[in-house]
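Rest of the complex left out; these chains stay put.
Order as written gives the chain letters A, B, C and D; numbering starts at 1 within each chain.
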Amino acid sequence: MSERIEIRLAGTGGQGMILAGIVLADAAIRDGKQVVQTQSYGPEARGGASRAEIIIADGPIHYPKVLDADILLCMSQVACDRYGMMMRRGGLLIVDNNQVSRTPTAYAVQAPITQLAREKTGREITANVVALGVLVGLTGVVSRSSLEAAVRARAPKGTKDMNLEALAAGFEAAQELMQE
Amino acid sequence: MNRVLMQGDEACAEGAIAAGCNFFAGYPITPATEIAEVMAHRLPQQDGVFIQMEDEIASMAAVIGAAVGGARAMTATSGPGFSLMQENIGYAAMAEIPCVIANVQRLGPSTGRPTSPAQGDVMQARWGTHGDHPIIVLCPSSVRESFDLTVKAFEFSERYRTPVILLLDEIIGHMREGVELPADKTTLNVKREQTLVPPEWYKPFENLATDVPPLIPFGEGYRYHITGLHHDERGYPTDKVDEVEAWTARVYSKIKQALSEVLLYEENGIKQADTLVVAYGISARSARHAVEMARNRGRRVGFLKLQTLWPFPEEVIEQAAERIHRIIVPEMNLGQLALEVERVAGRRKVRRVNRADGEVIKPEQILSAIEGMR
Amino acid sequence: MSDKETGSKKKRGKRGQIQIFPNWCKGCGLCVEFCPMKVLEQGSNGAILVAHPEKCTACRWCELHCPDFAIFVTEISAEEE
Amino acid sequence: MKTQPESKVHERYLRHSKKFPNVWCAGCGIGIVLGAIIRAIDSLSLDKNDVAMISGIGCTGRMPVYVDFNTMHTTHGRAIAFATGLKLARPTMKVIVVMGDGDALAIGGNHFIHAARRNIGLTAIVVNNLTYGMTGGQYSPTTPLGARASTAPYGHIEPSFRIAELAVTAGAPFVARSTVYHVAELQKYIAQAISTQGFSVVEATSYCHTTLGRINRWGRAPDMMRRLKENSVTVQQAEKMSEEEKKAKIIRGILSDRKDIPEYTELYREQIIRQAKGEKA
């Protein structure tokens, strides 16, 4: 069993967590990695919690779900309350501090993701891509070029540029965070 | 390299198209809807037909009607719809109409939890219809297998003139993996068997040596009768006991003759093992993970992944079980295929690992069983 | 009742010759009861008899209504008339 | 289109390998409808290879086995759905669906109205004998109010569907009704129905003297045949009658004959497939 990196992106319906998961998985493939992406949503209903999981590895991935997240992104307080503790010891917790006020550990990385989205692209809906930029900028789980390519390939028609800007904003924020 | 990120449901649809599927009738249901959606988009691009029927009963009926018209036909559904299809699946079995039914399993019973995975329809896939008939049931455990086994499903359905059921589950159906599909898909194209005899001699249910008389599509000059009643070799209703018996014998024998081809599975490290894990579908992934963990701890654990669930691979299990002390059968249900494993391998050897609450079995749970703890 | 609807075309001067397949006839009596010319009769064993062949006008009511394809009408030229 | 049917025309359409006499009770109207269908098909000079006859389960459902077309006896109530698949796979085939009133309107009612809405090119012929003949005279969606049935020993209390009218509302472009007494008319409607591009419906009013007829002491086949003769009026005649008067009558005639709704399989090819291929190219 090769080393696996387990990533969980958690938020509420409409925040685009699943699309973010797909983009990240796509980027991993472009890097030549093995990847499995899964998701969950409430029972055949609208809204509610939404969650994407991505496992990245060099060799075959059997169990497809996160066991203990290496990286956890929380885009809502509910998500943070629910998943905040379900992490590998020493894992990385990233929260959107526009949405999340309480974190279970002091080691959480706080980034104003929604705010950045609004400021840099004018549309909160790009927060998911900003978050990807932060996450990858901090961890390097995939290469930036692959991630950009994935965003380009998967962004809905007519939103490519906006999303690339969002991504850049995320990377920038990660840069700043690392300097802190 | 041309690896693309693809969902299991999508791979199932693409597998069908690669196999030559040119007809899909269905009714939306979570988590199988994506198969229909991909089909609605893709089939017309190659002159195929997608139709959303008024319900699952009609969907299954339309699939059979299209197959009789010569189409490579399929439908996709989940538990509630699968239950509704049973009567017409039985018809397809009786009239020996090739067709493929994908059931992307979700947590039951009843409406259950529509967005959660389960493996609760394994016995239903075998026994959901009234009366006795054989059936072929395949179960993928990855996106790539969803593609491959769908191709196989079409192959088997046409070659053996039988409905074939694909059992996916919510995870396999919605999961994305990077897959590299065969570049040349033409070799995967499944053709209907032909006949050499002229219309006057053609018997659509003839007792041939292969036990599989070809099914000539309606409209090609071979006018004959199809019925869900017991029938003679020409297809006409019969109440002669010997003709009823002949039908039964033939349809069981055609599958029996084909076992070596139809029984798909993967073995791993069975020879040296004292413990065997037998698994399928999504649970096979947890199981494989657990097996790796156990081996890392020095355990001699063999692994058998079943891709064909029905006909049940009796001999495979029997042989594997011979030198083995303990067989672990993890399932996302309350013990279904385990019943067959127990029957074949002996109850005492078998240890079931079950979970039917909508969560994937964790490798730890299987590992505990391997290690003899609970 | 118009002739067009029921198929009993009473063409003047036409004559019909009736043929019955006893193996297929179930003796339901429809032809007997509805033959406008009372050409047919039913024997005590249920068999249909062409009792008055000369009266048949080849209207074909019987043929078109026989549920068992057991009775046929052949038009013969009514030379006498 | 030949208008004058030839004698023994059905000899060319019956299956010689199938044993006769047929399964139906002596005097049953189903055989009369079968004759009308055969003559209608003959009048259209269709190639037998291009004709399919699909049925559900019931006495009426036994029709296809006797005729030398592509024939299929499916499950109870589902004949139209099977036929829909066949038609989509073979759009040039003339697909005729024969059903009893229970088959078409009780268990099969949904497929019936959806085929009408979708306007798929099938011809549905419903032999309406007002009961479930095969299972022995239970009440059906067309059993008359007040009649006794084996499951209505105290008299039937449910209003009936008017099959043809329902088909019109559901969207069927060609709809007609006649009776087994008016067999030449019936044959003509069937020929017109088969010639229709879209979903066409012919309701053939019949009777079941063995079950419902016996329970209600309505007499033998000829007696019931006479009722059809006496209780029916044409659409034109009905127009002059009050609602109350009409209720007891079988209204014969063409209830709908529209040309403005495109047929489904044709539309599918012209619109969906063309566009899909355009988009792909």
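Going forward, contacts are C-beta pairs under 8 Å (C-beta built on N, C-alpha and C of every residue); 3 or more make two chains touch, one makes a residue touch a chain.
The shown structure was predicted, so the numbers you read here are calculated from the model rather than taken from an experiment.
Colleague: Taking the file as a whole, write the stoichiometry using the chain labels present.
Modeller: Here the complete complex works out to A x2, B x2, C x2, D x2.
The rule is short, and it goes like this: only the chains that are shown with their structure count from here on.
Colleague: Give, as an integer number of Å, the spacing between the C-alpha centres of chain D and chain A.
Modeller: 61
Colleague: Quick check: in the complex, which residue numbers of chain A touch chain B?
Modeller: Those in contact with chain B are residues 1, 22, 25-26, 28-29, 32, 34-44, 61-65, 67.
Colleague: Quick one: in the complex, what on chain D touches chain C?
Modeller: Against chain C, chain D makes touches at 7-8, 10, 14, 20-22, 24-32, 34-36, 39, 178, 180-185, 187, 220-222, 225-226, 229, 252.
Colleague: Quick one: in the complex, what on chain B touches chain A?
Modeller: Touching chain A: residues 1, 3-5, 30, 113-116, 171, 174-178, 282, 285-286, 288-289, 292-293, 296, 360, 362-363 of chain B.
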